[in-house]
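Submitted below is the structure of interest, expressed as structure tokens.
And now, chain A:
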Amino acid sequence: MSSMNDGRIALQGLDTTHGAILYLEEISVVFDGFRALNKLSLDISVGELRCIIGPNGAGKTTMMDVITGKTRPTSGTAFFGQTMDLSRMSEHEIAHAGIGRKFQRPTVFEQHTVFENLELAMKMDKRVRPTLFARLSSEQRGKIEEILKLIRLNGSEQRLAGLLSHGQKQWLEIGMLLMQEPQLILLDEPVAGMSDAETARTAELLNELRGKHSIMVVEHDMAFVTEIAQQGVVTVLHEGSVLAQGRMDEVQADERVIEVYLGR
Partner candidate 1 sequence: MNHPTLFSRKAWSGIVAVTVLLAALPLLNLFFADGHALHVPSYMVSLIGKFMCYALAALALDMVWGYAGILSLGHGVFFALGAYAHGMYLMRSIGREGVYQSDLPDFMVFLDWKAYPWYWSGTDSFWVALALVVLVPGVLAFVFGFFAFRSRIKGVYFSIITQAMTYAFMLLFFRNNTGFGGNNGFTDFKRILGFSISAPGTKAALYLITLLVLVGALLLCRWIVTSKLGRVLQAVRDSESRLMFIGYNPLWFKLFVWTLSAVLCGIAGALYVPQVGIINPSEMSPANSIEMVIWAAVGGRGTLLGPVIGAFSVNGLKSWFTGAFPNLWLFALGLIFILVTRYLPRGLAGLVRKEQA
Partner candidate 2 sequence: ADTIKVGILHSLSGTMAISETSLKDVALMTIDEINAKGGVLGKKLEPVVVDPASNWPLFAEKARGLIAQDKVSVVFGCWTSVSRKSVLPVFKELNSLLFYPVQYEGEELEKNVFYTGAAPNQQAIPAVQYLMSKEGGGAKRFVLLGTDYVYPRTTNKILRAYLKSKGVKDSDIDEVYTPFGHSDYQTIVANIKKFAAGGKTAVISTINGDSNVPFYKELGNAGLKATDVPVVAFSVGEEELRGVDTKPLLGHLAAWNYFESVKNPVNTDFIKKWKAYAVAKKLPNANTVVTNDPMEATYVGIHMWAQAVEKAKSTDTDKVIAAMGGQTFKAPSGFTLTMDATNHHLHKPVFIGEIRPDGQFNVVWKTPGPVRANPWSPYIPGNEGKQKL
């Protein structure tokens, strides 16, 4: 149940005493008899950058939907830190608790300017009254400018976001994510529709964020995944559960992964 207080900045820190920030346990999601997720178990450590790959329809997006509260799991549990049961929280509570997400299809506020998009996303008390009286401090303004530069939309900050090209929207969405300063970042195909050069820049950016945030990235661009996975763990999903897990080179060599995903 939502309370009058939701939207307030989470005061108590996230309990990550066991080193993991996200635990998924035996999550299943069934749509009209179709199992999109099948007893999926997965956990992400604090500060980890985890890449998730897997065939189209494996359930990657569905998994993110479960984590962010968009889809309720049919069974299984999802915990953020030790104490927060994601399956009992609503979307905005989860977002406010510190999980940020970039969607597979870029979703920005099309009728707002680029600047306003970032301003809305900015980490702050998001209840009604504070929002009504909110005025941008110069520090906050600086932060927005900084992000604008980072996503290379400075100069376009007064344009309506709906008028951006596909790739520009992708960037704007990443920018909004950064404004939120989440502890766990979920990126669903962040470089889809970006040119190779842009992809490289994104990889750079992620490498910079590594360690400061916990990050989960879903991508089909193997070059990009290789670039950011480095020596970390890559998880391969297939038909709603984990097919393989390991370093990128291990996974790429896995026969089953080649069979269902990479192709010969």
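Some notes on this structure:
In this section, a contact is a pair of C-beta atoms (placed from the backbone, for glycine too) under 8 Å apart; a residue touches a chain by one contact, two chains touch by 3 or more; residues count from 1.
For anyone wondering why these and not others, all candidates are chains of the complex that A comes from, given by their letters.
Since this is a predicted model, take the numbers as computed values, not measurements.
Any copy counted, the candidate of 1 or 2 that touches chain A in this complex is 1. By the touch criterion given at the top, residues 2, 4, 6-7, 68, 70, 90-93, 95-96, 100-101, 107-113, 116, 119-121, 126-128, 131-134, 176, 180 of chain A touch candidate 1 in their complex.
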